[in-house]
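Before any comments, here is the structure.
The complex appears here without one of its protein chains, the remainder shown in place.
By letter and in written order, the chains are A, B and C; residue numbering begins at 1 in each of them.
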Amino acid sequence: MPVRMGIFLCDCGGSLKNIDFPKVRENLENLEDIAFVDITHNLCLEEGEKAITSRILTENINRVVIAACSPEFRERNFGELLEKLRLNPGLLSLANIREQCSWAHEGDVTRKALELIMMAVGKARLLQPVERKEVAVNNEVLVVGGGFCGMKSSLELSQLGIRTTLVEREPTLGGKLKKLEGFYSSQIEAMIKAIEKAENIEILTSAEVTGVEGKIGDFKVRMRGTKEILRSFGAIVFATGYKTEVAAGDFPLKPGVNIISQERLVQLLQAPTLEARPETIGFIFDLSDENPRFPTLATLNNALAVKQRWGSEVYVFCKNVKVDSEGVEKLYREAREDGVMFLKFDKNPKISADDGRVKIDAEDTLLGEEIVLTCDLVVAEEKLLPAEGTEGLSSLLKIRTDSQGFYQEENVHLYPVSSERKGIFFVGNCRGDLDLGRVLADISSVVAKVYELLPPGKVIVEAERVKADPQKCVACLTCIRVCPHRAVQLVQVDSEKVVAEISQLACDKCGICAAICPAKAIKFEGYSDDQILAQIEAIGVS
Amino acid sequence: MKAERSIVVIGGGIAGITSALELANSGFTVYLVEKEARIGGQAASFCCKATEVCTKCSACLLPQKLSEVASYPQISILTNSMVVGVKGELGNFQVEVCQKPQYISPQKCIACGMCTEVCPTMPKAIQSPPPEAVPYSYSINESQCLRLKGKKCNLCREICPTNAIVFGQKPERQELNNIGAIIVAIGFDVFNAREIGYLGYGRYPNVLTGFDLERIFRNQGSLKLSSNGKEPKKVAFIQCVGSRDENHGYCSQVCCKYAMRLARLIKHQKPDAEVTIFYIDLQTAGKGFAEFYKECQGNIRFIRGVPVEISEAPSDEVEVKFENITEGKVDRENFDFVTLSVGIAPRKDSWELAKVLGINLGDDGFFDIKEPFNSTETNVEGIFLAGACQSPKDIPDSIAHGISAAERAMEVLKRCQ
Amino acid sequence: MIVAERKPIEEILQMIAPYKKVLLAGCGTCVTICWTGGEKEVGILASQLRLARGKEGDKADTVEATVERQCEKEMVEELRDKVDGVEAVLSLACGAGIQTIAEVFEDKPVFPAVNTTFLGSPEGEGVWLENCGACGDCFLDRTGGICPMVRCAKGILNGPCGGTRKGGKCEIDPDKDCGWVLIYRRLEKQGRLDLMRKYYPPKNFRVVKRPGKMQAIKA
Partner (left out) sequence: MNGEIIAFCCEHSAYAAADVVGKQGLHYPEKLRVIRVPCAGRVDIIHMLKALEEGAAAVLVLGCEDGLCQHLTGNVRAKERVKYSETLLTEVGIDGGRVGMFNLAANAPHKFIKIINEVNDRIKERERENDSR
């Protein structure tokens, strides 16, 4: 069908005085394929909508150029209006003659405005409609990791009516918190019961994810347990947790030296009887500034518990007390009021064995003095580290980790729980150092994000916004390797040919593949090569 | 009982708009009630703190989210509006909203600016919106406008091409019915540094707050001293102003981060500037932040202990009196610019809204939560909290909290269906 | 796959200097895959030539075309109309492609725009590694599927040479793996280390710089 274009110029209530609109119209009217050029005053208001509607209904045009304010304001609304008028929104091209022309320059800018519109016209000639269609997706979610985070995520997903499979490496659910006594372990027990009762949660224990193919809406996941399982899921939530470690480089962890981990201390605190009550206990943490929330909370809670249960002298050595989580400042105050002594160092203290006891040799920066303290027991900093298998899984998923090896790249667009691949999420401590409040926010966030991406029923996507032409594709795999969102797959088109196919669900419309394709087989409608070049060619023509 | 799929979000800052977008994306209708003339809240006027690389402050996430909210058909934005009454219960609230006179209709104003051109007062009574404003519409300063002062001026109305200007407006009340749930996201007040007299804020022109600095970098691109128009050579940051003291039993969670980022930005723009940060405990948690702190240590001086006094010194400098711990004496040092890293305080009007909604305030003045660790639910079923009105939060944490509040609301509504 | 690298631009400019109108002929197979002579690269080279000659005030006229396989006469035949309209052809295909196009259009001067460098496979995004010397006498059966002729810098058949560096790197280029260490590890995995003890008589080597490696700079 031949191009027949309608052009609407908006003079913003007559305020864009440095543009001579009649002159612009005169220049445009002489171009080919132009059905009409209208000067309107307030395209963004109801009257503008009416002006567009009546023209489009009578003029039978198939391309629309609107020269007005920045697309930031009305692009979406103009698109919706065209759709209402049965014109595909893909056939709309905008020229920003207000923010980036009239307002950005002093003096007459008629020539520049005309050029910007000519660029939009050049692009509009080559625009193609982008149809939208419904696609069926699998709404089932796989949650990896049966600790607190994974269990709570599954439970909340199931409460929103989303079917969930929970896979855990160990033979039982519960994770680390199950080992603790008291409040947490009873909570965990209750959660396990609730999960076992929930109709739409399936539990797979002693099983591990060994392969992930496919894309959002249809991830083909291979799991190895008692037997090999291959199942499809719409989304995958990783809640694989963390591990802790006492760094041998920081502490002389020799047998007979009374240096223990926080975990061991908790066990001692929970034991019904104690062999010998330690008179003096030293805690050391924040040696490296890395992942401080976790050791800070453990230290404050345990120092208080020691003080309250054993009544020992408690000294805490640290570089900084990291109080940037809710309630931690209060906990810190409580500890000080209860008599826990805090000593801050800038240089890491020397720790040595001293006849069965432990000597801490530190420079207290606040007192400006050197302090030598001999403790019966020293509780070492437990570093928070990525869980075993994080590296393997991330390379399996082709997803980047952060600088410390935790899941999720340091990119603010991904926070809180997203990854660069749509439909793959990370919650809780598998993505870094979070306190419980933040972990809970993560869990709710992941539920919301899954629900948003995979609503019940079908999902509407733009069918072919970014498309690899099967005729031109040489299956060089370049796009598959470079796509940051892993949205491209190789598919068999007929018995002998395989080509790249871009999943519109997984694609985030960046165009990196279209730029790099050595065969020029990928077209990004709206930003295709010819559409970009048409804009370049229109510059300076007027 | 039938639960309604409409939700009122009170407060259009980063947490509120995140909740609104999340709900709208999941098919809910949202009324976004904003007290000010525009949404965006505090973070909308923050600057980019990137040096050669992004320092992950997240302030640039705002513009995109704001324009998304503005053009979302399922989100109605009510500016200049306050919630003044609530009836009903979870699943079916009636929310009474009072809208102050706006004089210029944001639905009709096309921001052409012709009204300002004709406005006869000096300074102009009709002001252009700041660039980040959503809705992007002009506003009238009541104390300047001749017409509103009873004089006979009609110039702006005559020239307005869209008849957007209406005088003689009275506050309007409207009732939003069939509201399933309410999300409170009214944000925070920046701690008023004048409350600590010895720091000299408001008295010395070269003592400003971190939030002032955000706006200066945003609107001017660089920091220039008002006295000589040059970039400062010697800059100090003072941490924990309005946090972790006898009146504020909490860490504001944002100040160490913004101070270090702004310090790096100053060093980036003027590499020979000397920057010092006075602190109590440095908060370096968060993805990649420990590494960033290490980089900062390379060219920023960190001194443990916050100064005891700031006073005037010759040639527009200020003298900072602080305890020199290593030498065990009180030291004095002159700086030509001091930034007070002020913290996050609960909003002064929190208690009014708390009364209207029947929700509780906690010890520190932030809204209280139903049970420990469940940071989005209040004592009233169906009323949720999002963002820094619950407890101090930085931008990423506010976003996460905004999403989780939306999710809690969706789930609770689903349960009572 | 055949890997090629673009020639230095001065060389190309010199070759086509006498001709006003030139056809740039790309090939849609190997050279497309190694980012050297596909439709995209044809466009870039054409633009670069126009810029270069435009600077000298000598307007170059370029015609661009890419065929699926330039080493096939039938496919090259598609270019006849375009070739008729130009004075010379600049081919971005491998040596085989260039020779085919030269043979089909015997009366036109055909110039190579690329150097065909080696047979290899992709090592990662934008990196190709030489792994076959096309020696015509394959003995990968004895070396665990790794060819020492190209993977070993010295091309020795009875390795390793004794100069292997720590970490299994080559003594000539510490960035490259020692081919014989790779062979050893592979055979070890297969339990066929006895093959390492066998002696193989020397082959007649061609003098080629080995192993070849090409790194594309375009992201």
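Simple rule for what comes next: contacts are C-beta pairs under 8 Å (C-beta built on N, C-alpha and C of every residue); 3 or more make two chains touch, one makes a residue touch a chain.
Keep in mind that what you see is a predicted model, and the values were worked out from it rather than measured.
Chemist: According to the contact rule at the top, which chains on display are touched by the left-out chain?
Modeler: Looking at the complete complex, the unshown chain comes into contact with A, B, C.
Chemist: Please identify which residue in A:277, A:350 or A:413 touches the non-displayed chain.
Modeler: A:413
Chemist: In the full complex, which of A:41, A:55, A:152 or A:485 touches the chain missing from this view?
Modeler: A:485
Chemist: For the chain left off this view, which of A:177, A:498 or A:512 is in contact with it?
Modeler: Checking the options A:177, A:498 or A:512, the one contacting the hidden chain is A:512.
Chemist: Can you list where chain B touches the absent chain?
Modeler: Missing-chain contacts on chain B: residues 46-48, 50, 52-54, 56, 59-60, 62-64, 128-129, 131-132, 136, 218-222.
Chemist: For the chain that got dropped from the picture, name the residues of chain C it touches.
Modeler: 8-10, 13, 40, 43-44, 47-48, 50-52, 54-55, 217-219
Chemist: Provide the residue numbers of chain A that touch the chain removed from this figure.
Modeler: 70-72, 96, 98-106, 109, 112, 115-116, 119, 400, 409-413, 420, 482, 484-485, 508-512, 514-516, 524, 527, 529, 532-533, 535-537, 539-540
Just so we're on the same page, only the chains that are shown with their structure count from here on.
Chemist: Compared with chain C, which chain's mean CA position is the farthest off?
Modeler: So the chain farthest away from chain C turns out to be B.
Chemist: When contacts are scored as defined above, which chain pair ends up with more C-beta pairs, A-C or A-B?
Modeler: Spelling it out, more C-beta pairs touch across A-B than across the other pair.
Chemist: Return the distance between the CA-based centres of chain A and chain C, expressed in whole Å.
Modeler: It comes to 41 Å between the two C-alpha centres.
Chemist: Quick one: report the Å distance separating chain A from chain B, using the average Cα coordinate of each chain.
Modeler: About 24 Å separates the centre of chain A from that of chain B.
Chemist: Hey, what residues on chain C touch two or more of the other chains?
Modeler: Where chain C is concerned, no single residue meets two or more other chains.
Chemist: Report the residues of chain B in contact with chain A in the complex, numbered from low to high.
Modeler: Touching chain A: residues 22, 25-27, 54, 56, 58, 61, 67, 70-71, 73, 108, 110, 112-114, 136, 160-162, 244, 249-251, 253, 256, 281-288, 290-291, 293-294, 304-305, 325-328, 373-376, 391, 396-397, 399-401, 403-408, 410-411, 414-415 of chain B.
Chemist: Quick one: which bits of chain A touch chain B in the complex? Just the residue numbers, please.
Modeler: 12-16, 41-42, 44-45, 69, 72-77, 80, 156, 159-161, 288-293, 320-330, 333, 344, 346, 365-366, 368, 402-403, 406, 408, 410, 412-413, 415-417, 431-433, 436-438, 440-445, 447-449, 451-452, 455
Chemist: Where on chain C does chain A make contact in their complex?
Modeler: Against chain A, chain C makes touches at 28-29, 32-33, 35, 38-41, 43, 66, 122, 124-125, 218-219.
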